[in-house]
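Removed from the display is one protein chain of the complex; every other protein chain stays in position.
Chains here go by letter, A, B and C, matching the order in which they are written, and residues are numbered from 1 within each.
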Amino acid sequence: MADIKKVLVANRGEIAIRVFRTCRKMGIGTVAIYTHADRLAPHVRYADEAYCVTDDASDTSYLKEDKILALAKELGAAIHPGYGFYAENAGFVKKCEDMGITFIGPKAEHIILMGSKTGAREAMVKAGVPIVPGTDIIKDIEKAKAEAKKVGYPIMLKAVHGGGGKGMRLVKDESEFESSYRMASSEAQNAFGNGDMYIEKFIIEPHHVEVQVLGDSHGNALHLFERECSIQRRHQKVIEEAPSPFINDDTRAKMYEVAVKAVKAIGYESAGTLEFIVGADQNFYFLEMNTRLQVEHPVTELITGVDIVRQMIFVAEGKPLSYKQDEIKKDGHAIECRVYAEDPSNNFAPSPGLITVYDSPEGPNVRVDSGAYAGFEVPLYYDPMIAKVCCVSRTRDGAIRSMKRILSEYRIMGIKTSIPFHQRVLENETFLAGNYDTAFIDTKFDMEDMQRKLNEDVDMPILAAAIKQLLSEKAAAARSVTRRDVGESTWKKFGRLTSFGSKLG
Amino acid sequence: MADIKKVLVANRGEIAIRVFRTCRKMGIGTVAIYTHADRLAPHVRYADEAYCVTDDASDTSYLKEDKILALAKELGAAIHPGYGFYAENAGFVKKCEDMGITFIGPKAEHIILMGSKTGAREAMVKAGVPIVPGTDIIKDIEKAKAEAKKVGYPIMLKAVHGGGGKGMRLVKDESEFESSYRMASSEAQNAFGNGDMYIEKFIIEPHHVEVQVLGDSHGNALHLFERECSIQRRHQKVIEEAPSPFINDDTRAKMYEVAVKAVKAIGYESAGTLEFIVGADQNFYFLEMNTRLQVEHPVTELITGVDIVRQMIFVAEGKPLSYKQDEIKKDGHAIECRVYAEDPSNNFAPSPGLITVYDSPEGPNVRVDSGAYAGFEVPLYYDPMIAKVCCVSRTRDGAIRSMKRILSEYRIMGIKTSIPFHQRVLENETFLAGNYDTAFIDTKFDMEDMQRKLNEDVDMPILAAAIKQLLSEKAAAARSVTRRDVGESTWKKFGRLTSFGSKLG
Amino acid sequence: MITKRMYYATVDGGEQEYLVNLTQETGSCFKMNIDGREYVVDFAMAGNNVYSIIVNGKSLSMEIDENGDIFDVLMDNGDSFSIEVLDEMKRLMKMRHSAGLEGRQVIEAQMPGYIWKILVEKGQEVKAGEPLMILVAMKMENEIKAPKDGIVEDLFIELDQTVATGDRLAVVE
Partner (left out) sequence: MITKRMYYATVDGGEQEYLVNLTQETGSCFKMNIDGREYVVDFAMAGNNVYSIIVNGKSLSMEIDENGDIFDVLMDNGDSFSIEVLDEMKRLMKMRHSAGLEGRQVIEAQMPGYIWKILVEKGQEVKAGEPLMILVAMKMENEIKAPKDGIVEDLFIELDQTVATGDRLAVVE
């Protein structure tokens, strides 16, 4: 495989820019694609080349497989998919292979394997990775009881054809088994026309912990430690950290070992993530493998110093990984807050629109990956995540303190953002203690937390609002008297300088 | 000594904010001082408290010793001097001591000692630190010749009362000695009324390399490795790196050893820097000791992970340093570019004024310390440095590539900045080779370098300028037809939103 | 020129009213009295809608978003306050208006987006809480519900139309 000279990122916004940054540093050319709606998105002007993939403004979709592939072929560019869109799309990867386009990511076969829940489980079991204990379809109640005992109570009874919580029963001990089974099965029969049930171990206080892995075509496999991703809202991760504050070193070591074993067993190439569910008892079980670069990869980069995109490019070029496992050192603690264009004080309603002020946090130990700038109109049509803000410190406590400092400096106006939500989470005692699980937002943090002020004194905001009101009244009065500029203040000059309207007609 | 609960920074701009950031992270209260001219400087609103030290707008000086001391006393705040202003002012430190105000910096006696050239040299000689070899006043030519031989040619003959290059002669070998001596001495006699001369070793291709040190009141002393600061313009450092690309490991080890020995010998407390001149032959000699936090300290922080301001606070509290020498690890290579408000294409003329666009670089491995924002009018009265932009990478080459990426993202409009100058230096072969000396700007980089384009193609700027001209003509025509807003575009909305003029009267 | 004002302020839609007396001494210096508490305020604009406010030495940075008489104030620590500031006359008008509220309900868009589905027709009878249409913003669907039982008197939007915050969507009578 030849060296990559140019990379087309089949994606937009912050992840396109993130890949471009590594390319720019490596001296690799960059190609952006964009829709009419995204003409002014920052990834377009960050790249060396940019091509529109839509025919007119009414089409806002980036999923233009034929155009993207033809473009990459014509330009001699490799394709990086980012996350979402064509990431984890085996068909797309196969077409790249057919057309001789280098795809910067895993092989199609691994995407297919891990895309199938049963296939992934089988492969993992074979590689010695623990999966959530359970049974096949229950045919015989007594046999099932014996198996439940083996799995260990509490267990979950689940309908084979179930969904949406129906036909599910938590069983705390054997005495409840029979009645629970009958009720759940008949519920499933009524709801889905099939009463088949199976048993799965119930995980108490589940944590979502994932291990970042890298593999190359020379059979090398590495882990880059774990990330704790249990802070989720509506199944969306919102805060991630590395390392996990919850799992102990014994669990850690075992998790790394099985992760690397799994990568080697299936011959996985490029960057990937093994997601685990970890119970309060520190037992961990494989959930799924993400065959892509994850949104939250920067926290891993911050504690290891490894540029994961750079390694993905090397692997796609057929080169070996630049590191051996013992050269990967974990240093410090990193946190990521995902900043969404949504209004946390209004039930997280989407808040697209024009960004009028955009002040990025500065100072030490901060990393911002954004797709926004002052003057950018956040489009309606795409993911509402506009930035990831990360920090790193020697300790978790230091990282939390740093993140507070950083968020207090991050100023985005014109739209609402989730920054105040993050600031509240960073004050939450369960979060500070580091023993939150995936139910955190539902059980340990609520809208009251969100509305609670850190400083209850209302005089300061009142006096600011009253002064603004007075100034607005005076300005309105002045406008009604004369429309001519009276004098020329600095602010006026700035106002004029930033008044685009008259310039672009 | 009690714990510090509040810190007043007797300084402005980026260094005030830099100290505040550490305080905010440590949970220490912050106090800003400002002049009328600096009311809108960002350090004012970054602090928890802010006090004006001037009586009216005509006074632009921060040097208000009595007011500052009274304020610190009243608020129970310790004082951090930053650099410049009251840094290295022993009188100020003594007054703090007298008034019972904690000064976050070295003791007055060490400032005095290092402020005296002869005192500093004596102390260093005593501590075993090499100084530039030389002689006392020459009384006898033959004796002087013998001493010159001992020092080793080439040597410099210097007038004791000299200055401005007068009464100085470079002597390459002994045959030139007598005539040079006579000429220089008579020149000095004519110029300064005194013909006394002395001999100093002439350093070939001098490098400016400095060692960061820390000392505490418990007798502990640490070095934090060195910084190379040879890229200077008009004796102003403009680019610094850590570690030095020039000195070898043997020199490095010796330099660290004498630096720590010196700190211990004089019982120095807080952060300080030993500046050395290093010749092409790797011999190094003490120049001076800076008894303050240096502008360029972030590069050291980036390769060591040590927060120097935090350590200064601990030392001022009477606590020991948080590290032992063997816990300080050097990791990677860091570069700092100082961004000045000046126009590099116009002979670096000062360029104060209103910043209309300020986009801070984002992404990995960058650290920006600035005192600027969009809407800020850089005042005429203070230091033209508006930001320090630093980056860190595993290798020097990686750091240079990163810095290019970072500078390409750093967008400051409304005023001219030295960013294009840095971009040119980062392309210079001598710089890339890492063997530049203090004469770099004068001998290896000139205005032609500055004016040289990386891309000679003029069609792109021409077409952009022509389009702007057309749009401006159309806008002017539209304005002359009607003053009413015709339609309402997004840009117009932004223009209105950012039009301060009408709001503040 | 010295300017004086008296305002009534309420916070986050609450009942408590704060009486604010305000005097502008010079361009940036204000004297305030809030329910008897006195403040001297230095108020300065430090960027677009960003304000630097110094009150008795305390330095605050606030973002203020102005919508009519409501001022959304966001502090650096993430605290946000929605402050309504009314003078005597506006306050009286508001009290009269709120007494007479009922009947015809105009539904306005609470966020920008586009109309993905229209679930009712003009003239149709609806119950309170019944979805009228679905507004999509940033990949998320938002049901727009009837605020009361009644008849859909008017629909102002078409399928796929883009709407801005505050645009009128429908009337339920």
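Heads up, the rule we're going with is that a residue touches a chain if its C-beta (ideal position, glycine included) is under 8 Å from a C-beta of that chain, and two chains touch if they have at least 3 such contacts.
Please read these numbers as outputs of a predicted model, since none were measured by experiment.
Considering the whole complex, the hidden chain is in touch with A, B. Among B:E65, B:E288 or B:D383, only B:D383 touches the chain left out of the display.
Across A:I15, A:V44, A:I441 or A:L471, the single residue that touches the chain missing here is A:V44. Although one chain is not drawn, the whole complex shows that of B:S351, B:S370 or B:S393 it is B:S351 that touches it. Interface with the hidden chain, as seen from chain A, comprises residues 32, 39-40, 42, 44-51, 373-376, 497-498, 500, 503-505. Annotation for chain B: contacts to the undisplayed chain at residues 341-343, 345-346, 349-353, 356-357, 359, 380-384, 407-409, 411, 413, 419-420, 422-424, 453-455, 458-470, 472-474, 491, 498.
Operating definition for what follows: only the chains that are shown with their structure count from here on.
Chain B and chain C have centres, each the mean of its CA atoms, that are 48 Å apart. The mean-CA centres of chain A and chain C are about 33 angstrom from one another, to the nearest whole unit. For the pair chain A and chain B, the distance between C-alpha centroids works out to 39 Å.
Of all residues in chain B, those touching 2 or more other chains are 373-375, 497-498, 500, 503-505, listed in ascending order. Across the assembly, chain C contributes residues 45, 47-50, 58, 60 that each touch 2 or more other chains.
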